[in-house]
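Removed: one protein chain of the complex. Kept in place: all other protein chains.
In this document, chain identifiers A and B correspond to the written order of the chains, with residue numbering beginning at 1 in each.
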Amino acid sequence: MDIYLLEAIINGVLLGGVLALLALGLNLIFGVIDVVWIAYADLVMCGMYLIYYLNAELGWPLLLACAVAIAWVGALGVLVHILIIAPILGSAPINQLLATGGLLFFLQSFATLLFGTDFRNIGVRLPILEVGGIYISSARLLAFAVAGAGAVALYFFLRRTFVGTAIRAIAQDRDIVGLMGVDQRHIYLVTSAIGGALAGLAACLLILQYDVHPFIGNTFGPLLFMICVLGGLGDMIGGFVAAFVMSQIIAIGGYYFSTELSYVFAFTFFIVLMFVRPRGVFSR
Amino acid sequence: MLSLAAISAGYGTFQVLFDVSLEVPRGEAVGVIGPNGAGKTTLMRVISGLVQLYAGAMRLDGRSVGGLPAHRMVEQGIAHVPENRRLFPRLTVEDNLRIGAYLPRARRQCTEQLDRVYKLFPRLKDRREQLAGTLSGGEQQMCAIGRALMSEPKLLLMDEPSAGLAPLVVAQVFDLVHRIRAEGLTVLIVEQNVQQVLDVVDRAYLLEVGRIKLAGTAAELKGNDFIRKSYMGL
Partner (left out) sequence: MTPQHVMIAGLALALVALPYFVAPYFMHLLIQILLWGFVYTSWSIMGRFGFVSLGHGAFMGVGAYVPALLWNYAGLTPWIGIPIGIGFAVLLGLVVGYPCFRLKVVGHYFALVTLALSQVVMLSIVAARDVTGGSLGFTPKAVGHSWFALQFPEKIYFYGISLTLWFGGLAVWYWIDRGVGREALDAISEDEEAAASIGINVIREKLRVTLISAALTALGGAIYGQYMMYLNPETVSGIAVSLQIVFAAIVGGNYSAVGPTVGALLTISLNEGLRVAFGTNFIGAANTIYGILLVVFIIFMPRGIVGMVQDLLSGRHRGKIAFYSAIRRPSSADQ
C-alpha cells in the first residue's frame, strides 16, 4: 500500500478520536434533553479562544489554561441550558433547534467582535513522529489518546455512578425517573455540564493542532451533525462508530482529491446512507 | 398515615378527579377499585407527585405533602410502582434496582437493600445482568416492585400490578403483596382485578368517574351487592 495513503488512513483514525468525543457529547445531550445544540462546535471554539487568550496573551501555563477551559465550557453548557433551552423545553423541537442556531450566530459574531477574523495560534509545536516511514503528528496522537481516555471516563461514569445511571435512565423514560427520587432538572444541568466539558476537552485537543478563528465551528460542525445523524441521534455507540467512518472518508478523500471535495464525498455518502437507513445506519 | 382530603386533579384543563378523600392507615393495605378511565392511575400519580393537584390536601404522617414534585415525594417515603411496570428497558435488572436507591439516604444502604430485594425475588438475582426489556411480564413486575422497595419506602403504591399477566403469575404477585405487608410496609393498591385485590387488602374504595362511590372494609365490599354484580360478575 502507498505509504502516504497509510499515513492518511492513520491520520483519519486520529482525527476520528476527537470527533468521536464530540459526537458522544452531542448525543448525550440529545439523548437526555432531546435537543440538538446546533452551536456545539462553537462552544468548542469558545474553549479554544479561552486557551489562546490565557496561554498566548496572559502567559498562563498551557495545562492550567486547558483545565480552566474545560471547566469554563462546562459552565457555558449549563448557562446555555438555563438561559436558552429550559425556557423552551415545552416548545416545538424546531424552536429549540432555532434557538441554539441563534446562539451559533451570536457566538461566532461575538468572537469576531472580540478577536477579529484573524487566525490565532498558541504557537505550540509538538514534534512530528516518524514510524516506519510514516509521519504522524504527536499532537494528533496525543489528542487521540486523551479523547480515548475521555470516552472511557465517560463510559465508566455512565455505567458505575448513580448520576450516570440516572442519565441513562432518563434517556429511556423521562417521565418516571422522578419516582426514583431523580430530579429531572438536576440531571439536565449535569448533562449540559458534561456536554460542555467534553467540548472543552475537545478544544484543548484541537488548539494543539489548529489555528482558531471565529468560524472554525463551521469546519467541523456540519460534519459532526452528519456523524450523529448517521449513528442515530442520541445513540452514543452509533455516533462513536460513525465518527471514525466519516473521518476515514475525509482522510482518504482528502488524500486523493482535496479537503473540500472530501467533504462533498462525505456528504454524498451520508445522503446515500439516508436512503438505506434513515434512523441512522449504525444505530441499533 | 396517608390522608387525602377533597382532592381535585387532572391534566391541564381536563379534570379527572373530583373531591376525592381517602385514608391509608399505617401498616394496612388499602385497595382502590373501579373501571377503566375512572382515574385510578391519576390518583396514584397525584399521590406520588407526578401530577399536581388542583385543590385539596394531602398529608403523610400529619405533614402536608400536596404539591411536592415526584422526587421529593420519594424522599418523604412514598414509592410508586407505575402502571405497566415502566422499567428502563436497556438497563440491566441490577441497574434498574440500583436506580431505585438514587436517594442520598438510600444510596448508603444500596448493597443491603439489593440483598433484601434479591432474597425476596431470587429469580431477579439469577437475571441481574439481563436487560430489563427482555424479562417476562411476571419478572418485570417483580423487578418494578423491587425497584420501588430500594428506596426503603414507608408507603408503597402499586398501580394495577396484575395487568397483562397470566393468572398463575397474578397469583404470585398477590402472594408477594402479602409478604411485603408482612415486612410492615403500608400498601395502596389500585386494581381492576377486584376478586384478587379484595382478598389481600384490609379496606378498599370504589372510584367511578373520578369520584369515590363506596368505601369500607374488604369484607364489606366483598359482600356489597353492587360490587358483586358490576365488578365480580356474580
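Everything that follows uses one rule, which is that a contact is a pair of C-beta atoms (placed from the backbone, for glycine too) under 8 Å apart; a residue touches a chain by one contact, two chains touch by 3 or more.
Small disclaimer: the values here were computed from a predicted structure and weren't measured.
Student: Using the touch definition from the header, name the shown chains in contact with the chain that isn't displayed.
Tutor: A
Student: Among A:D2, A:E130 or A:E260, which residue is in contact with the omitted chain in the full complex?
Tutor: From the options A:D2, A:E130 or A:E260, the contact with the absent chain belongs to A:E260.
Student: Touching the hidden chain in the complete assembly: which of A:F106, A:Y135 or A:F156 does that?
Tutor: With A:F106, A:Y135 or A:F156 as choices, the missing chain is touched by A:F106.
Student: Contacts of chain A with the missing chain: which residues?
Tutor: 30, 36, 38, 83-84, 87-88, 91-95, 97-99, 101-113, 116-117, 214-215, 218, 221-223, 225-226, 228-229, 233, 258, 260-261, 263-264, 267, 270-271, 274-275, 278
By definition in this document, only the chains that are shown with their structure count from here on.
Student: Hey, how far is the Cα centre of chain A from the one of chain B, in Å?
Tutor: 43
Student: Residue numbers of chain A touching chain B in their complex, please.
Tutor: 162, 165-166, 168-169, 172-173, 175-184
Student: Touching residues of chain B toward chain A in the complex: what are they?
Tutor: The touching residues are 48-50, 69-71, 74-75, 79-80, 82, 86, 88-91, 95, 98-103, 106-107, 147-148, 151.
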